[in-house]
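Before I ask anything, let me first share the structure, which is written out below as structure tokens.
Complex shown without one protein chain; remaining protein chains in place.
Our next item is chain A:
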Amino acid sequence: MIEKLKREWLAAPGANIMAGIVVALALIPEAIAFSIIAGVDPMVGLYASFLISVIISIVGGRPAMISGATGAIALLIVPLVSEYGLDYLLAATILMGVIQLILGFLKVGKLMKFIPNSVMIGFVNALGIMIFMSQIEHIFGISIDTYVYVIVTLLIVYIVPRFIKKLPAPLIALVVLTAIYIFLGSEVRTVGNLGNIKRSLPSFFIPNVPFNMETLQIILPYSLSMAVVGLVESLLTAKIVDNATDTYSSKNRESRGQGIANFITGFFGGMGGCAMIGQSVINVKSGATTRLSSLTAGVVLIFLIIVLGNWVVQIPMPILAGIVVMVSIGTFDWGSFRYLAKAPRTDAFVMVVTVAVVLFTHNLAIGVVVGVLFSAIFFATKISKVVVTFESLNVRNVVRFQGQIFFASIDTMIDQIEFKEYDKAIELDFSQAHLWDDSAVDAIDTIVRKFEEKGNTVHVSQLNADSRKIVKELSRLNEQHLT
């Protein structure tokens, strides 16, 4: 226990603190931009990133993973904020935390393996597209200066990393271009036009909403979506960090940790959040291995905001828009085009459906659920093909079954049998089949009865151990049929 704590907190402290600082610098523009997407003051996202980073560093399951205010959650809550305001968002965040905590205790981490790659790829693609679309209003049709700032930002974030490795390029773009704006002035909107920056630590307060059923009805659908999307992105990110570091992490602890972090954040004026793929990769690349990196990221972030808050309001919006466009490009899975050409047709279809549903409903959670449902249906169809073959050798008539026999496959199975035999000995051979449920057993009973009605004697053979067990428990077949 002590050993584990030491390893997760104190190994290579220098490298982890450095990585945390780098991430803090990269987090600031994103936290502000995601707040603006959600329609709240920048402080709501900044407080969320600060609180979630710090809390997750202690209660999360995946050391060196970074969590904070994310685009995925911001996109979900737009209608809630615009219709009901900030207090309802905070209440929804608290409830989101409670739901995640419950799901964590129910060990939902294990359920993640039921989300196929096709749905995950659809998820990140839909997220990338939605984040990109959210920036259109900040880029197009404002002013020539706006286009110039966006283009220069994009050039900086893609070219500068070739030469300067230690500092995050988005921060370089932010500092250099904001300085140019302050000295020269331009016709662009700034962060100050869209919200305020408070130079103080977050404080505890209870969201000002009526505590009644009506409030619950308003926030519950949002909280559910936020909880699901938060967990999907967090557990995907945890897998990515596991892979990048060749270590394993507890997905259930991470689920509970995300719940605790969101629950507390809601009481301190922060919006809901989850793990961030891009930031976590930056953290690991910068040398992070421990929880200290996540803690440092949160603390440095809020320190910088308190010290530099007056300048933050001067940041031109197009710089943030450029940075968010970069985030959206990094979020999109560019291997998808190859995937669409090569993957099985049903997988490619599920991926496209997931993206389409999200773009249509503006809700990533619905996309994931529909995607999983489709892939489950395809899977069931694929394995519900039972092949029945007949063999007549002199007096021996064998009906051979191949495949998985369960509720979805029994109809096609029975349709293949013609029941034309009279007064013969018939053997039903199940050596290459598996009976899964009571429908399967009923179907076998039906087949036996239909043959017997025409004077045949029926013999059921070669059931495997599992199938034999449910036949014994559920079937009306007697020992004579089975020996």
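One rule holds for everything that comes next: contacts are C-beta pairs under 8 Å (C-beta built on N, C-alpha and C of every residue); 3 or more make two chains touch, one makes a residue touch a chain; residues count from 1.
Simple rule for what comes next: contacts and distances are computed from a predicted model.
Undergrad: Can you pick, from "Transketolase", "Sigma-70 family RNA polymerase sigma factor", "Universal stress protein" or "Dihydroorotate dehydrogenase", the UniProt name of the chain not shown?
TA: Of the names offered in "Transketolase", "Sigma-70 family RNA polymerase sigma factor", "Universal stress protein" or "Dihydroorotate dehydrogenase", the one UniProt assigns to the missing chain is "Universal stress protein".
Undergrad: Kindly state which of the options A:Lys107, A:Arg199 or A:Lys285 is in contact with the chain not pictured.
TA: The missing chain is touched by A:Lys285.
Undergrad: Touching the left-out chain: which of A:Leu5, A:Ile58, A:Leu106 or A:Ile159?
TA: A:Ile159
Undergrad: Thinking of the whole complex, not just what is shown, which of A:Leu111, A:Ile240, A:Ile329 or A:Val398 touches the missing chain?
TA: With A:Leu111, A:Ile240, A:Ile329 or A:Val398 as choices, the missing chain is touched by A:Ile240.
Undergrad: Please pick, from A:Ala48, A:Ile66, A:Leu95 or A:Met120, the residue that touches the omitted chain in the full complex.
TA: Reading the full complex, the residue touching the unseen chain is A:Met120.
Undergrad: Using the touch rule from the top, list residues of chain A that touch the missing partner.
TA: Counting over the whole complex, chain A touches the hidden chain at residues 113, 116-117, 120-121, 124, 158-159, 162, 165, 236, 239-241, 243-246, 277, 281, 284-285, 333, 335, 339.
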